[in-house]
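All protein chains of the complex are present and in place, except for one that has been dropped.
Which chain is which? They are A, B, C and D, in the order written, and residues in each are numbered from 1.
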Amino acid sequence: MNFVKRYLIPRLVQYILVVFLGVTAVFLIPRLTPTDPIAHTIAQIRSQGAYLDPATVDEFIQDLKELYGLEGSILDQYIGLWKRLFRGDFGVSFFQFPTRVSELVGRALPWTVGLLLTTTVISWVAGNLVGGLAGYFSRKRWAQALDFAAMVIRPLPYYIFSFTLLLLFGYVIRLFPIAGGAAIGSVPSFTWSYIADVLRHAFLPALSLTILGGTIWFQTMKLIVQNVNAESFVQYAKLGGVKEGIIVSKYVIRNAMLPQITALGLALGQIFSGALITEIVFSYPGLGTLLYNAVITGDYNLIMGITIFSIVAITTAILLLDLLYPLFDPRVRYR
Amino acid sequence: MKILRDLFRDYRFVLSFCVLCLLLFLAFITIFSPYDPTRWGVVPRDLKPSWEHPLGTSSKGQDVFWQAAFAVRNSLTISLIAGVVSRIIAVIVGMVAGYKGRLTDRVLMFVSDSFLVIPLFLIIVMLAMLVRHLMNLVTLGLLLAIFGWAWDARLIRSQILSLREREFTQTAILSGTGTLPLVLKEYMPFAIPLVFSTLINNMSWAIGMEMTLAILGLVNMDIPTLGTMLQWAISYQAMLLGYWWWILTPVVLAILLFVALYWLSVSISEYLDPRTRLQRVGA
Amino acid sequence: MNGTILRTEQLQAFYVLDIFGTRKVIKAVNGVNLEIRENEVYGIAGESGCGKSTLLKALYGAIDPPLRLMGGKVYYRINGKDVDIFSLRPDEIKGLRWEYISYVPQGSMSVLNPVIKVKETYRDFLESHVRGKTKDEIFEIAKEHIRALGLPLTVLEAYPHQLSGGMRQRVTIALAALLKPRIIIADEPTTALDVVVQRGVIQLLKGIQENLGNTIILVTHDMGVQANVADRIGIMYAGQIVEEATAGEIFGNPLHPYTRYLINSLPRFGDKGMRESVPGSPPSLANPPSGCPFHPRCPYAYQICTERMPDFFEPVAYHKVACWLMGES
Amino acid sequence: MRSKTILLIVSLLTTVGLLVACRPAVPVTPVEVTRIVQGTPIVVTATPAPVVKEKAPDVLGILPRSETLIAAQLTGRVGSPDDFNEWVGWKWRDRGMQQLMNEPLWSVDFATGKIINGLADGDPVYNENFTQVTIPLRKGVTWSDGQPFTAADVVFTVETLMKYEGFNAHSFFVENVESVSAPDDYTVVFKLKQPNSRFHTTFLDRWGSTWIMPKHIFEKVDDPVKFQFNPPVGTGPYKLHSYDPAGYWTIWERREDWDKSPTGIMFGEPKPKYIVFQAFANEGAKILAQLTHQLDAVDLSAEGLKAALAQGKTNRAYQPTFPWVVNNDPCITGLTFNTAKPPYDNPEVRWALLLAIDIVEYEAQAVDGAATMSPVHVPSLGPYPDYYIKPMQDWLKEFTLDLGGGETFKPYDPEAPARLAEYAKSRGYVIPDDPAFIAQAFGYGWYKYAPDAAEKLLIKNGFSRDADGKWRLPDGKPWRIEVISRSDMSHLEYRNAAAAVQQWKKFGIDAVHVPSDNVSALTQYGEYDVSGNWPAFEPWGAGADLSRVLDVFNSAYVKPIGEMTQGHTSRWSSPEMDDVLKRLRETDPTKTDQVVAIGTEGLKILVQNMPGIPTFGYIGFVSWDEYYWTNWPGAENPYTQPYTHWGPFKYMTPFLQPTGN
Partner (left out) sequence: MEKLLEVEHLTKVFTLGSLLSRIRIRAVDDVSFYIRPAEIFTLAGESGCGKTTIARIILGFEEPTAGTITYSGKRDAKNKKVWFTEGIQAIFQDPFGTFNPLRMVERYFFETIRNYRLARNQEEAIRLIDEKLKAVGLSYEEVSCKYPSEFSGGQLQRISIARALLTDPKLLVADEPVSMVDASLRMSVVNLFKKLKEEMGVSVLYITHDLATAYYVSDRIAIMFRGNIVEMGPVEKVLIRPLHPYTRLLRESIPEADPRQRWDKKITLTETEYQEYLRVGCKFAGRCPDVMEICRKEMPGYVEVDGVLVRCYKYFPS
């Protein structure tokens, strides 16, 4: 009970407030931009060569306004937004009218989630593990070599790193496909061949995200471990002749992981930005490319849908991590 | 001065210091540039590195060396603006929250927590689109500054919190020292190393962010920065056309800059943290 | 008289620091000769920064950079043979630890892993030294041990932060006694504890020593604690043992001026007479005074005191001292 | 010491990695090839396209690669992949809908300059006063589901479009059509509300038209606006096979009864059994896909095409030699002034800005000199040089500007293309000295680079230079021009804007390039100075009619700044032009002589007023892989337009030849 009151409820309150703030910001910012979604739509239809008789454009604008739900004051639209959100409805996409935003997000989501979840988990686990070992054995040659490699790889721009991978393994050595999430013409199914195909397509994007993400975990973990290593309980266990394996796993890495659990939550937002670029490089059918298109076309509803969705998803992930945190740190559990 | 002398005994500090000096020198000599960095076609296109053009020329007819010099200067300017301004925000927020405590602390920490939790990248992208026509070095720096302070404000706050409990705070109060002088004289010396090392990290972040925004085409492409230089090279297919000098220059410069900043921050924070210092000494 | 269990010969251990190029040598242990016997509580007393903790580390064979062994030997008597621990391989030293000699570190508030239960810590220590036991058997041993020492069994299920400082200290002491080692080294086990708790901790230590019949090396600057538990006491000053005798002798007949100061400066109930601190400040170990390191603070210093370090000799039976005042050797 | 070694090794590895990635182009020995320039074969040197056997990775899950053609989708990832109702909104119809699934009544083929009859069996027949039009329909055509195509489908389509407001073309038909009827199964008669000599062009496919709905499907639908039309049914030679729910690819399969489609009837069996349209999120991936034979036809940027040609062994461009590009696209690029905003409301200021442009440098900066310049508002491509540009030479040469102070200036420069050819030679490209080649590749002329004349014009209009040589507006404020364009760096709008900024900077104006994703709104609402937009609308691409080019300058469409304009974004109009337009509307577009005469008059008015600067014709950077398919309609054999995203792509399919790989 105490735990609920002192740990859970403050976090839930914070969570709700943050989501509220985020949604409001996301509602306001695109409305401040001069991008007019209707002009954009008309220009798109025109410039792609569809015949729009100049004399009839006015009527067309009115039609679109109605269809897009862009009538009324900003406040009306804002209230409308909340009403729709509570129904789990983000409205229609302007540019991809009349597809619903939720449908577009739903279509892109499995790809991004699949890619991000696995790469985040892999890079977090591997980065922390390797970083932990490298921090513990920081005098060893391999640890220093890894440290150096991480230092050089980490600053590489996502685009350059991903595209170099694509060049190397898609063109120079033709191991992996250039673009897409699965082979052209394949039908999603739970067959081994389809899954293998998806994995083959996901390999390079995942690799670039994992390596670039992993180096960050590697570096921070290494620093943390070096600090934890100097803690008296580690020194004590060493003096007590406790086996090195136990010291590394149970004393050093386990304690050093605690700040990394918190950091994982905070890193999710960062990872998203990396995923956006990576998805563009690999033409991956995820949320990143969807968002990029929405941004370019000034598709408010879609931007809002994706961003609100991301805010909710990431803050929820952070909340969950926060709530799981006491499982790892008994000091919080029993305070 | 003694600090500098001590730091110079660390090879990483020396290396990164030299690299930074080199980059600063590069930034400095832009005032002698024979070319206007925003003009195209000032030199023949697509030339390999030569004595005349040490880093070759680009498909836009620009000298890559001088572009790179401007890029370094501008990227450093952006990151410095972002770093310094966000440091000012972080110091003020952290110190006020830490020293005032109570409601002020709660409100400020809620704000900074929100900044930490919300996927800022999306918001930055949206804002960048919003102000794209106003984009220059200063606005971009400020834009990044708005989003780069939250974590460091927390760090400073927690440091102030622990300093507030230290007895010398009370000694100072008993010596009749007022709040502002107390914070400035007693706490700032502790906060400064932290401010400095987070400044370096924040600068790296700002440079990286600028590169990402440039690749999304959300900055002023006419101003040479590491990001825009890279984006021009990418969109002109320098990689596939074999104009390696054009694309490698910003990449290598970025790596150099990042590694130098990283080593600088590691070296300084190790210097400030005696525990790791001793570990290193033992090696 | 019991046999010697631990012996040092001219033990020298220095911290060699190379702080960004400035070389600094701290002579923390500078020529210590000790003979510690079986089944005794040997107290080491001295001001902070006199090298007590470093001496313990050296005795424990835990010399890690930046601490370096500069000379001398440490012998353990194992199965009737003197073993020089610095000649052993790392895994051999590891084998001795906790089974032959164990250690209660300073500030034991923070020596327990905060994220695992106390019983897990016990298990890790047991597992690392005892082979072929299942998890349950190991917990059983730990339980038995805690029960025998009169500590509540609930401590095993607790996380360190749930225990009070005194309880944590006792848990750490119990842990040190877990494998019934012949020697337990305790470094300031009662510092920062309230008097009542301090008493409980000292009782535990004493109880263990009586039960196991082993040797405890107790470092504390609190002369009251020393008087209460130590059989023999060594007074340490500036990296050296300057006086060594039984507790009764030290308190009854202190020979070294420093020891005399230490004892006379202690206030006693029922006596409000003037008491003086040791004058001056403790010497810096990085740059100790020449000759007898105490000479700058010693009211009786001769010329020779500033020039040569006196020998550590035995002017009275079983009472050693290093002071020129005590005549000649 | 150790870490220094590591440093060395790692930095070496990184460099090597990037160098491998940046492999320089493989030099290829040029050979001589024959190309047809304006009907005359001439010999030029070209790099050969050797047929190489190499393993291509399998990108297709189920389709046989050798029977499949893969093309990149121009407009990118499909946003509404399961919606084929192309009468409503924008449905990414270049995913194959307009190329393979739909047969229009007529198509424009700009390469041959012909109108191809699709579902129509001949030209439309107007009555005297253009209030009634009769359209004959092709017999023997069936929909892909086997139902016959008849006049009832056309009537149904028009009536449905007029019935529901949600259709794009709803307003057009409501405004124009009095009634539609089918006297027999293969004739449709429209009665129009007012005279309109170009009513039928709504059915003329030039990157889109009004398609015919299958009546037997749509008549069963409650709300045809919301109907998704999935699976779609068309009269084209292909039918939908499958599509990616994420919108990255669409697969079309040749109809069993391909001979019941107009394409099959006219040209025979389409060769590829399957055609895939695939979207890529970035150009690098497109190039790599083509280099690895995973993409047969693709549109690239100027540099992208160069990179593809440099790296690829089996791919080719439209032209076998420099300038490689597709240069018969019927569209003119350039700059548009906001003539509603001072000082751009002054034609002399606009002319001064034109004279400050060195077209050779401009083209070099924009497209490395690969485009054909045009001095008037139609491109110097396709049929337009013959109809307009060549006949206008004399007028252009005599065209005179009044620089003030009694000074006059003849700005036209017929030598500009030759200067551009010199530039191309300086870049190492092989250029034949044949004037016909130069005229075809670079155009017939442009205007002189005359900063002096520009200066005089500006001074005449009250402008001045400050001490630094920077221009000031008549009111003394510094002159700052913002040139907006879309933000896609490879787009020709962007390139035009960037090049203009460079030229005007050089001239001493504080010009800045402001790319924006919002450029369409900014231009349509008039909130800009200059844009890299089309200076005039594209002509039809076939025939001499310029109604599309000129009609947007109708004064009736001009709206004040802040309201969305319906006409050209320059907001320019003039009584003379209105007069030209009136006469053009009353002229039968098939009467070439009349149309050319009126059109020339319109073009002259545009030159005199310069509401926008025409620079060069739109060029396409098409790259074809000849590994699986050959006989692409290149410059040496332009049997049809070369794009895979234009409607007549369907007429290319019967001529493509499989290589057997």
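Things worth noting here:
In the analysis below, a residue touches a chain if its C-beta (ideal position, glycine included) is under 8 Å from a C-beta of that chain, and two chains touch if they have at least 3 such contacts.
Just so we're clear, the structure is a prediction, and the values are computed from it rather than from any experiment.
Which of C:M70, C:I141, C:L212 or C:A227 touches the hidden chain is settled by the complete complex: it is C:A227. Checked against the full complex, the one of C:S87, C:S281 or C:Q303 touching the unshown chain is C:S281.
One of B:F8, B:Y35, B:F110 or B:F190 touches the chain omitted from the figure, and that residue is B:F190. Even with one chain removed from view, chain C keeps its contact list with that chain: residues 47-48, 164, 166-167, 194-200, 202-203, 221-225, 227-230, 247-248, 251, 261-263, 265-270, 272, 274-278, 281-282.
Where chain B meets the missing chain, the touching residues are 166-168, 170-177, 185-186, 189-190.
Following the convention adopted for this analysis, only the chains that are shown with their structure count from here on.
When chain pairs are compared by contacting C-beta pairs, A-D ranks highest.
Chain A and chain B have CA centres that are 24 Å apart.
Rounded to whole angstrom units, the spacing between the C-alpha centres of chain C and chain D is 90.
For chain C, no residue reaches two or more other chains under the stated contact definition.
Within chain B, residues 129, 234, 239, 247, 251, 255, 283 each touch two or more of the remaining chains.
Residues 14-15, 18-19, 21-25, 283-284, 287, 301, 303-304, 306-308, 310-311, 361, 364-365, 368, 427, 482, 487-490, 498-499, 501-502, 505-506, 512-517 of chain D are the ones touching chain B in the complex.
Listing the residues of chain C that touch chain A in their complex gives 60, 62, 94-95, 97-98, 102-103, 105, 107, 110-117, 120, 124-125, 127-129, 159, 161-162, 175. Put simply, chain D touches chain A in their complex at residues 2-3, 6-7, 10-11, 14, 17-18, 20-21, 23, 55, 57-63, 70, 75-77, 79-80, 83, 88-90, 93-94, 165-166, 168-172, 175, 201-202, 206-210, 226, 241-242, 244-249, 251, 276, 278-282, 284-285, 288-289, 291-292, 294, 487, 517-518, 520-522, 524-525, 527, 551-552, 554, 556-557, 564, 566-567.
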